[in-house]
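What follows is a short report on a single structure.
All protein chains but one are shown at their positions in the complex.
We just call them A and B in the order they show up, numbering each chain from 1.
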Amino acid sequence: MIAQFLYGGAGILLFALGLWSLLVHAPLLRKLIALNIMGAGVFHVFIAIAHRGDALPPDPVPHALVLTGIVVAVSATALALALNSRLEQGENEPEPASSPSPGPRIHMQPALSTEPSSKGATHP
Amino acid sequence: MTTDSLILPIALPLLGALLATALPRIAPLLGVLTAALTAMSGLWLTGLVWVSGDLSIVLGGWGLPLGIGLSADGLSAALLAMSSLVGLGISVYALGYFSGSERGLHFWPLWLLLWTALNGVFLAADLFNLYVMLELLGLSAAALGALTGSRDAVSANLRYLLVGLLGSITYLLGVALIYTAYGTLDIGLLSERVEPSALVSTSLVLMTAGLALKAALFPLHFWLPPAHANAPAPVSAALSALVVKAAFYLILRLWTDLFATITDAGAAFILGALGAGAILWGSWRALRAERLKLLAAYSTVAQIGYLFLFFPLLQALPPGPARDDLFAACVLMAVTHGFAKAGFFLAAGLVQKKAGHDRIDELGGAAQSMPATTFSIALAGSALIGLPPSGSFIAKWVLMQSALETGQWWWLIVIALGTLLAAAYIFRVLSRAFGQEPTPQCFITDARAEIPALLLALASVALLGLAAGPIWSLLGFEGVQI
Partner (left out) sequence: MTLWLLLLAWVWPLLLAWPTAFQGGRWQSPGRVSRNSSPLGTQPGTHPSTRPSTHPGIHTGNRAATERWRWTLPMLGPLPALVAALTLSVGARLELPWLFLGTALGLDATAQVYLLFTAILWLAAGIYAAFAFRGTPHVGRFHAVFLLTMAGNFWLIVGQDLFSFYAGFAMMGLAAYGLVVHDGSPLALRAGKVYLVMALLGEVSLFAALVMIAQQTGTTEPSPEDLTQLTGLPIALALVGLGVKAGLVPLHLWLPLAHPAAPIPASAVLSGAMIKVAILGWLRFLPVGAIALPEWGALVAAGGVLTLFYALPIGVVQSDPKVILAYSSISKMGLLMLCLGLVLMEPGLAPVGVAAISLYAAQHGLAKGGLFLGVGLRKQAPGQPGFIQPLVLGGLIILALALAGAPFTSGAVAKYALKPILAGAEWPWVAAAVTVATLGTILLMARFLWVVGLRSKRHPQPGLLWPGIAWSLLLALVILFPFALGKPASWLGDWLTISLGISFAGLVAIGAWRNPAWLSPVIGLIPAGDLLVLARPVGRIVVSLWRQLWQPIDALQHRINQAAIGRFERIFKRPDTDGEDALRRWPVAGGLWIGIIALLLVALLARSPLSQSAPSSESNEERPPPDLEVNPGLEVNPDLEV
């Protein structure tokens, strides 16, 4: 029982830490890692829920959910990295005259080398 | 057989997306074909719900807690019908818009995937499948939005992606909490079991907060205007008309169905107040916008605000005909906005293509050389203002009446101000169309692109307004009691 609460509590803590990092740190890579940590926190909570007492086997449903969730998180991360690499490519090229639209406020860190194709990224 | 057709609106576009990925050379053809089939299956399902009431099915032979459940009631059917018709219009338009461009090849698989996810959200019967569909929706929407590849578009949609991820993870945490409490994720089962407790309240708040980010509720709308304004026109239409509605649909479902026993006037008032803020701020920003598509995007922020005004009133009215009317008006408002905003964005895209830009102050010539497009903007605009005979006129009427009935008169001021601001920004665009520039020979200059925009805009004004009754019967309510 205590282990379950510890696990769940740690999950919530991870979620909160991830949220903090997501909001405060500007570089994209840190934001992505933060989101993944938040995801990991939620998965921790799910795994804690699965515990149904020492006598019973754990509930399989949360496990299935966690597996699906991991797949989704991976594809989301891949898409974000793909978009970022597109942005970097654009930075190296001469920029076309942009219209007076509200400019973006994300500070990107052009230091990523992973280049998954955007097509693959959207098929979880 | 009848319940099996619940799968079609999800399976067909998914299949089409896979095929379009595999066979990029005929992707446009496959895309339009799939769009037609998907729209037909969606309408067919709507018809089934109309005739035989709620439908549900559990896939894969598993029992309810584990299996993937789909269900359709009046609310999902109404939104499904909207997504079918608007999606079809967008597909036909995209055929002309992307013809001969390489972007079209990427457009079709992503768009069909988005449609899959959208229909999935409307039909999913359990909270976790909803999460998967929401995530898929967010991913395909962000990828679509970045399709132009311009720096503005990519960075705006990267932000959109991150916000969407934050929203869905928060939603998922809420799902985990509710599973802790009741050990099931099925909406039907949960709505019977949910009882007030701190855990359940926290779960509702987390889900609502995550979805409010995705629905761009003021002041969380910060990602929407750049993302929607910089996307290609058919994508902007899909994002503004449909995608934000998915998140709104889920909030409505949670507050009025699943968690109806634990919601509270104070919390509903907060949603309403945020909606009021959205109306005023969004309309004001739309009025100040320099670009047509930015104007449309801010107008979406404002229109989402109207949808959230319904919550405090739904909360305050006791169950009965008056509340049914209000609920139906809320659905009518959402559906009308879907049609109107899609028509508006599609028309704006044509103007932009013609003029080479979409700065409102310099649009005179383009607006006058495309009468049908300008007319579409006027029609869609009158639905956005809420002029009769559009559907939003009826919705606003019922909304205002309920506000008076429940003594919450302050919303009336918000609605009146919002309507005035909306009229101001729409007529600011329309006044460009009056002048003595030469007119073309005929009303329609580019049929394949102009007719979908025109029909969508017309539907928002004529179809939904003049015959709003079907929405009521689809939701299973008696005729309106005003």
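Just so we're on the same page, a contact is a pair of C-beta atoms (placed from the backbone, for glycine too) under 8 Å apart; a residue touches a chain by one contact, two chains touch by 3 or more.
Quantities reported herein were computed from a predicted structural model and do not represent experimental measurements.
Colleague: Which of these touches the unseen chain: B:Y97, B:F248, B:F310 or B:F375?
Modeller: Only one listed residue reaches the unshown chain, and that is B:F375.
Colleague: Which of these, B:L274, B:L326 or B:V429, touches the one chain of the complex that we don't see?
Modeller: Selected residue, touching the omitted chain: B:L274.
Colleague: Using the touch definition from the top, which of B:I178, B:A212 or B:M370 touches the missing chain?
Modeller: If we include the chain that is not displayed, B:A212 is the one touching it.
Colleague: Touching the absent chain: which residues on chain B qualify?
Modeller: 159, 196-198, 201-202, 204-206, 208-209, 212-213, 219-220, 222-223, 225, 261-267, 269-270, 273-274, 285, 288, 312, 315-319, 371, 375, 382, 387-389, 393-394, 397, 400-401, 404-408, 412, 416, 419-420, 423-424, 427, 431, 434-436, 438-444, 465-469, 479-480, 482
Colleague: Tell me where the left-out chain touches chain A, residue by residue.
Modeller: Contacting residues on chain A, toward the hidden partner: 19, 22-24, 26, 31, 102-106.
Quick note on the criterion: only the chains that are shown with their structure count from here on.
Colleague: Indicate the whole-number Å distance between the mean C-alpha point of chain A and the mean C-alpha point of chain B.
Modeller: The computed centroid separation for chain A versus chain B comes out at 26 Å.
Colleague: Going by the contact rule set out above, which residues of chain A touch chain B in the complex?
Modeller: 15, 19, 22, 28, 31-32, 35, 38-39, 41-42, 45-46, 49, 59-62, 64-65, 68-69, 72, 75-76, 79-80, 83-84, 86-87, 90-91, 95-96, 98-106, 108, 118-119, 121-124
Colleague: Flag every residue of chain B that touches chain A in the complex, lowest number first.
Modeller: 21, 65-66, 106, 109-110, 113, 128, 131-132, 135-136, 138-140, 142-143, 146, 149-152, 154-159, 161-162, 165-166, 169, 172-173, 176-177, 179-180, 183, 185, 225-226, 229-230, 290-291, 294, 357-359
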